[in-house]
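Missing here is one protein chain; the remaining ones are kept as they sit in the complex.
We just call them A and B in the order they show up, numbering each chain from 1.
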Amino acid sequence: MAAERAAILRLEGLEKRFGGVVAADRLSLSLRAGEVLGVVGPNGAGKSTLFNLICGSIPADAGSVLLEGRDISRLAAHRRARLGISRTWQHVRLFPSLSVLDNLVMSGQSYPGESLLAALFRPPALRRAMAQMTRAAEAALEAVGMSHRAGHRVAELSYGQQKLVGLARALMNEGPVLLLDEPLAGVDPRNQITMRAIIDREAARGRAVCVIEHNIGVLRELAARMVFMFAGRAEAEGPPAAILGDPRLRRIYFGGTA
Amino acid sequence: MEYVLTILALIVLWTILSASFNLVIGFAGLLIVAQPLFYGIGAYATAAAAMFLGVPVPLAPLLGILAALLASIVLSVPCVRVSGDYLLIASIGFLLAGLQVIRNTESIGGAGGLAHIPALFEGPNRTLWFLLVSGAFAAATLWLVRWLVSGDFGRAVVAMRDDEEALAGLGRDVLRIKVFLVAVSAGCAGLAGGLYALHFQFVSPDQFELLHAAMMLACVIVGGIGSTLGPPVGAAIVIALPQLITMLEMPPAVMAAIQGMLFTGLVIAFLFLRPQGLFGSAAAVGGSRVEAK
Partner (left out) sequence: MMDVTVFLQIAWSSIAGSSFYVLVAVAFALYLKVTTYWNFAQAAQIGIAFYLLYALVRVLAWPAWAALGATFVVVAGFGLALEAWGMRVLRRRNSPHLTYFIFTFMVAQFAGFLLMLLGGTEPRSLVASLFMPGFLVAGVSVTAWDVEAIIVTLVLLGGIALLLSGTAAGERILAVSDNRQLAEFYGISAERTYMLASIVCAVPIVAGVWLFGTRTTFLPTTGLDLLLIATVATILGGVGSVIGAGVAALALGLMRGFSVFVVPSIWENALVYFALVLAVVFLPRGFGGLWTSLLARRRAARMSQAAATARASEAA
C-alpha cells in the first residue's frame, strides 16, 4: 500500500503571501518514497509556488519543510538541492550561454568546480571528480536520448528537446526528491513516452516524485495519488479517480470559482 | 617621452581597475561601485606599510591587496544577498563612508593626502620600469579574469549570469561565488592602488571619489561590459582621450570640466548607440535578459 511507504518530504502548514495574494495557504502535504504524486489545479492555484517553497527559491512566511525528518525550512535553496531536492522548471530555464552537456555537468548534487581550490589550482583529485561528473552527464543525456546534442547550444534545441535536457539536468541530482513542473507540456508524443518511462523508473528506484501537469490523461496514469490545489490550498487529496471524479473540483478546474 | 610613458602607465593601471571592476558588474552581475575605495585602500595600505611598518617597498603592495580584499569582504558578506539597486546604494554608501574615514584620519594624512611615499623604482628610467612591471600585472589580471570566467569555475560564473535563481535551485552556492569574485576584484584594485602609490608617491582621498567609479564604469561600458578584451581598450580611450585636450592651452578648471564632459558624454553615447561596447555581447546589457525584479 502506498500509504505505508515512508514519507520522505513533509510540508507542514506552509504559508506564502505576495502582497494581498495568497499563494500558499496552510499547505500540508507529504511525498512518499517510490510514489508519484500528481499536482493539479487551475492556473494561479499556487502549484509552482509550492515547488519554489519546497526548494527554497522563495522563503515561506510560516510553516515548515521536513526532508527525511529534518527541518530544512531555514536552509538556502542551494543547501536544499545538495540535500537531494531536485527540480525542473515550467519554462525549463536552461543556461543559454552553456552547452547542453555543460548544463548537466554543473547540476550535480555537488559540483567540484565550484570550490575556491578549483578556481585557483586544479588538483588531480578535482580533475578526476570533474571527469566523473562529465561521464554522469553523458549518461543522463543518453537516458533521455539527447547524446547527439551534447555539444550544442541550448538555443539550437527545440522546446521539447530543451524539456528533455531539463529533465536530464534534474536527474544529475541523485537525491530522494524529484519535483517536475509540467514536464510534458510542449513535448511531442514520442518524447513524452521517453519522459513517462523515466518518471516511472525514478519512482521505481525509490525516489519521491512530484509532478505538476495539466495533461490530466497522462497524469492519472503516472500518479498513484493526486493533490488538487486551488487558491494556495490543497483542496483535496486522494487517488486520481476520486479527485478527477469530484464534480466540485471539476467545476473549479474548468470554471475557476469555488 | 616621459609624459607618454606616464600616460601609458595610467592606462595600464586603469586596465587592472576596469578589468577587475568588470568581473563584478559584468560577470558576477553585482552593482557594487565601491571599486575606487578598494583602489584607495590598496594605495593607502601600501603606502602605510612602506612608510610606517618598515615593510620592504616591493612587498608593500601585498598589504594593499590584503587590505582591499578584507574591505571587500566587510561589504560583500552582509550585502550580496541584497539585490540589484539596493546593493548599488549600499556600495555607494560604503565608498563615501570609507572616504570620510580616510579624510578624518590624520595619521595617514587626512584630507590633505599622504606624500613622500617611497618609490618602487628610482633613477632616470623609473617610469619605463614601472610601466613594464605594472604592464605585467595588468596582463596577469586580464589572464586571471579570463581564467575565472572559463573552465570549471567559470562555468558556474557564466551560468550564474544566465539564471541565478535556477543555479541556486540546482545546488550551487551563488552567494559564495559572488563574494569570491568581489574579493578577487577588490584584490586587483588594491594591487593597482599599491602600484599607483609607489610610483606617483602621493595619494589623497580626492583620487578615489564616486567620480572615479564613474570613470571605471566608463572604461567598462566603452570596452564592452562582460567582455574580457574590452577593459584595456576602454581604459586606453577613457584615459588617453582627455589627454588630447591638454594640448589646447586652457585654464585647469575649464579643462577638467571639458575632460569630464568628454568621458561622461562618451558613456551616454555608447549606452544608446552601442550598448554592448566595443567588444561586448548584447546579452550582457539587456534585450535577451530580463532581470527579475
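Methods note: a contact is a pair of C-beta atoms (placed from the backbone, for glycine too) under 8 Å apart; a residue touches a chain by one contact, two chains touch by 3 or more.
Quantities reported herein were computed from a predicted structural model and do not represent experimental measurements.
Chemist: Which listed residue, B:23, B:47 or B:90, touches the chain dropped from view?
Modeler: B:90
Chemist: Decide which residue listed in B:53, B:115, B:136 or B:268 touches the omitted chain of the complex.
Modeler: Missing-chain contact among the listed residues: B:268.
Chemist: Contact with the hidden chain only, please: which chain B residues?
Modeler: 25, 31, 75, 78-79, 82, 84-90, 92-94, 96-97, 100-101, 103-104, 210-211, 214, 217-218, 221, 253-254, 256-258, 260-261, 264-265, 267-268, 271-272, 275, 285-287, 289-291, 293
In this text, only the chains that are shown with their structure count from here on.
Chemist: For chain A and chain B, what's the span in angstrom between their mean Cα positions?
Modeler: 41
Chemist: For the complex, which residues does chain B have touching chain A?
Modeler: 148, 151-153, 155-156, 158-159, 161-163, 165-177, 180, 283, 288
Chemist: Can you list the residues on chain A that touch chain B in the complex?
Modeler: The touching residues are 55-57, 76-78, 81-82, 87, 89, 93, 95-98, 102-103, 105-114, 116, 118-119, 122, 126, 130, 169, 173.
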